[in-house]
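A single structure is presented below for examination.
With one protein chain removed, the remaining protein chains of the complex are shown where they sit.
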Amino acid sequence: MDNAATTPVREEVAEAMRPYFSSRFGNPSSIYRIACESRDVIESSRETVAKAIGADADEIFFTSGGTESDNWALQGVARANAKKGSHIITSAIEHHAILHTARYLEKQGFPVTYLPVDNEGRLDPGAVEDAVTDTTTLISIMTANNEIGTIQQVQKIGSIAHDHGIPFHTDAVQAAGHIPLSVHDDAIDLLSLSAHKFNGPKGMGVLYIRTGTKIDNLLFGGGQEKKRRAGTENLPGIVGLATALDIAVRDQEKESGEIRKLRDRLIAGLLETVPYSRLNGHPTERLPGNVNISFEFVEGESILLLLDQEGICASTGSACSSGSHDPSHVLLAIGLPHALAHGSLRLTLGHGNTEKDVDTVLEAVPGIVEKLRDISPLYPGKEK
Amino acid sequence: MDNAATTPVREEVAEAMRPYFSSRFGNPSSIYRIACESRDVIESSRETVAKAIGADADEIFFTSGGTESDNWALQGVARANAKKGSHIITSAIEHHAILHTARYLEKQGFPVTYLPVDNEGRLDPGAVEDAVTDTTTLISIMTANNEIGTIQQVQKIGSIAHDHGIPFHTDAVQAAGHIPLSVHDDAIDLLSLSAHKFNGPKGMGVLYIRTGTKIDNLLFGGGQEKKRRAGTENLPGIVGLATALDIAVRDQEKESGEIRKLRDRLIAGLLETVPYSRLNGHPTERLPGNVNISFEFVEGESILLLLDQEGICASTGSACSSGSHDPSHVLLAIGLPHALAHGSLRLTLGHGNTEKDVDTVLEAVPGIVEKLRDISPLYPGKEK
Amino acid sequence: MYSEKVMDHFTNPRNVGEIEDPDGVGEVGNPVCGDIMKIYLCIRDDVIVDVKFQTFGCGAAIASSSMATELIKGKTIEEAWAITNEAVVTALDGLPPEKVHCSLLAEEGIHKAINNYRIRNNLPPLPEEKRNDEDPTPAVDQR
Partner (left out) sequence: MYSEKVMDHFTNPRNVGEIEDPDGVGEVGNPVCGDIMKIYLCIRDDVIVDVKFQTFGCGAAIASSSMATELIKGKTIEEAWAITNEAVVTALDGLPPEKVHCSLLAEEGIHKAINNYRIRNNLPPLPEEKRNDEDPTPAVDQR
């Protein structure tokens, strides 16, 4: 149950990719016949992706993943507008692919504003408006958060950006395939997505770039992707991404309804059976599969290890799982004290999860938390 | 016969990758058990790659391909040394992944020297020495050229770089797997390679970075690759790259001997049967599989099209195949007049090519060239 | 990449060759660009009764040359002058965007040959509009 981290490649997707590894391996930028076939496949994949987010095919650029897409958006727009001053607005709860890139750009002389969020992880669109300056050249706010699942008011933020003539980027890596997206309706100029988050292959992503958006290249070289993203095209990867997104969008309504039900039962069950626990993130405006709960007096990595022994994969915002000092910046940003941030558990449901999986977790977690609390010097004892 | 452009994934490699698409899909940076297995697989792949080029495992960084590796080396070293002035030395015949990146860096204020080569595509190491200034922070010279196959005197260039305390990068994308490489013996500090050039998967590369080399990240985000290259690891890709390189190195001596023989027969046969033809590149210091010949009075794309009808894939330095105006910068750099550059044909042999393939080409080419010459206004008529 | 029509005219180009003592001849392009076309006209009573060409160039250039000669054969000079590269492209069932500029060669060649005919016959040359050979995209590189 760690579908937000990565998902397996679906059988249909693997099937679609297979022929392109060897027999149909033509270099799509060459002229001969197998190459032409490859080119057709790439262009039809591009159309599939475009359709899924309401874009035009020539606004879709294939990349090596969400990280590259985010880096390209930030570094590319900042550098293309360097003369204008290039102030960037983002939020405090972005993925590190945004935050660490922003921090690097800061060091290179591009000022960055990191907007705070409320206790449920929501950004006030008004705060974006207030942060805009004459030199703001990019607003980058994620569609949905990877840790706490909170969904932002992308449309409102997009229209504020457009009112000021500023391009709007959104990291939709967690959202794509799972909730409806429309670059048109939501006034999005740049959008990142990553295939392995919706049962596609790892190492494949997309950056949507609205026609006319000023952005420098990040990877220079050959003329692929209309001279905007060099590198021999990863043909099986492209086919895999498009196939996976197509299926995800096709099944979205049905599947997200089912997953949302599982999620809500899991949340309710955990809060009910484990004392001293609280839900992190927004109660309703959250990703269909995201569950994030803090358990007082215990530390997250130790929960994960015991869950692992029950065959359950999960994740935590505790620093101890990452070998760093501070717990999740997202959990701190929504106001959690350190101890609670260290005691967080993220379970993310996806394609293939069932009622039974939820039962397994609901059976395992209370005992695990109790066991760890019994060792904990912080635990005041069972509720009477 | 366009193995320099891309190669199919070998069956053994596809086999090795397969399990990691779905059943073994763990996120290698998480803590649970399937993730630990993934991590082990990545680390043993890293060791395989390290062994193949004489490096330490912790100097190997997985990327999305040769283009990213080249971009990272140039942009990363330039920016890390920005205060020192960051003069870059490279050659006029580098791949566009180097040249276009260098040109971008020039626009950003980093001066670049593009060294010329001789008629056979060789760079004089003395010219590198002469180009060094107080502010030179990177020397980037490719190991072997993708168009004309010429192999550079990497060891001499590396030791000149080291005498001056300047890091030395080499684009070994065409060399890796095909000729022996040793970052130790050749004084190489950074080396790029790309899996699909040696029967590995597309969208996978490596940048070797010698311990202690000052280089900024190119892709920021998660802590993968020891915090130097963010992005969820492309597990099947990594396994595929390592497996393919391992096989290529294992079979190198035997296979390159065979391919070199085919190459020499093909070159001799073409020069003999087609009048007004010349070999481009170095007669002996060239990649085992590379054949590059110019035919006077005809244009390359039209040769390719007719070869394609005979089932033969090839490539050309003619602008007309690329939709750009100028023919190959490499062919111009070795002093070819435009017409001869437009009339070039590159055939690159690789794993799986046979005597019979050579025969097929030797049968097809003379007639094709003659047919096109008969239409050409430049052709003075058959040699008497 | 190319239509069947293009491949047909490329592999079996019509009207290849030279005309001895032509009434008009034109040569356009240059080796730097990689495209050269030479066109020969035989004209009787303002009608192009025969035409031949030689082309050094890519598939699109050769096919455009071949198609253009077919289009002007039997036409009056006036009609031939009016044939644009777009007409050639259409007759070929289209060309890839980055190849459209190759068809300009044919249009320019015809104009040049007709003006050569006019000059030989002491007529003032018609203005040859030099069309903008815009930067074609997408470019593709050698790997």
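By letter and in written order, the chains are A, B and C; residue numbering begins at 1 in each of them.
Just so we're on the same page, contacts are C-beta pairs under 8 Å (C-beta built on N, C-alpha and C of every residue); 3 or more make two chains touch, one makes a residue touch a chain.
As the structure is a prediction and not an experimental result, all values here were calculated from the model.
> Among A:Glu37, A:Glu285, A:Glu301 or A:Glu370, which one touches the chain that has been omitted from the display?
Of all options in A:Glu37, A:Glu285, A:Glu301 or A:Glu370, contact with the hidden chain holds for A:Glu301.
> For subunit A, which residues lie in contact with the unshown chain of the complex?
So the residues of subunit A touching the unseen chain are 4-6, 95-96, 146-147, 297-302, 305-306, 309, 315, 317-325, 327-328, 330, 337-339, 342, 346, 374-378.
Throughout what follows, only the chains that are shown with their structure count from here on.
> How many angstrom lie between the CA centroids of subunit B and subunit C, rounded to a whole number?
39
> Using mean CA coordinates as chain centres, what's the subunit A-subunit C distance in Å?
Averaging C-alpha atoms per chain gives centres 54 Å apart.
> Residues touching two or more other chains, restricted to subunit C: which are they?
137-141, 143
> Where in subunit A do residues touch two or more of the other chains?
As it turns out, subunit A has residues touching two or more other chains at 27, 30-31, 221-223, 232.
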